[in-house]
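The complex appears here without one of its protein chains, the remainder shown in place.
The block that comes next holds chain A.
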Amino acid sequence: MANKPRVKLPKSAKAGEIVQIKTLASHDMETGNRKDKKGNKIPRLILNKFSCSFKGEELFGATMHPSVSANPYIAFSITAKESGTYDFTWTDDNGEVTKVSQDMSVS
């Protein structure tokens, strides 16, 4: 991805609190149905997988398909349990993985 995805999660939370996480990736999400000026099909290249994990355990995941619009925005909620680093990964059709990590302290 040319531009780094944006992730917003609270810096700190109370244990058991439900926190909202927002993510915004920057991607063309080429559907594979379009043609270029010469009439050749533009190959499909989308982000097909999103995952939010904590210490290797997946907390939230999404599988995306060609109808998802460009620059997918995904917001979801999790229950804060432990302090640590939360990892966010996006995987595209070529297998390229973009990873962003952010810390949240839970008291």
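Following the convention adopted for this analysis, a residue touches a chain if its C-beta (ideal position, glycine included) is under 8 Å from a C-beta of that chain, and two chains touch if they have at least 3 such contacts; residues count from 1.
Heads up, the rule we're going with is that contacts and distances are computed from a predicted model.
**Q** When one chain of this assembly is omitted, its UniProt record names it as which of these: "CdiI immunity protein domain-containing protein", "FAD-dependent oxidoreductase", "Gluconate 2-dehydrogenase subunit 3 family protein" or "SoxAX cytochrome complex subunit A"?
**A** Hidden chain identified via UniProt as "SoxAX cytochrome complex subunit A".
**Q** Considering the whole complex, which of A:51, A:71 or A:91 touches the chain not shown?
**A** Final answer for the missing-chain contact: A:71.
**Q** Taking the entire complex into account, which one of A:4, A:55 or A:99 touches the absent chain?
**A** If we include the chain that is not displayed, A:4 is the one touching it.
**Q** Considering the entire assembly, which residues of chain A contact the chain that has been omitted?
**A** 2-6, 8, 22, 24-26, 28, 69-71, 73
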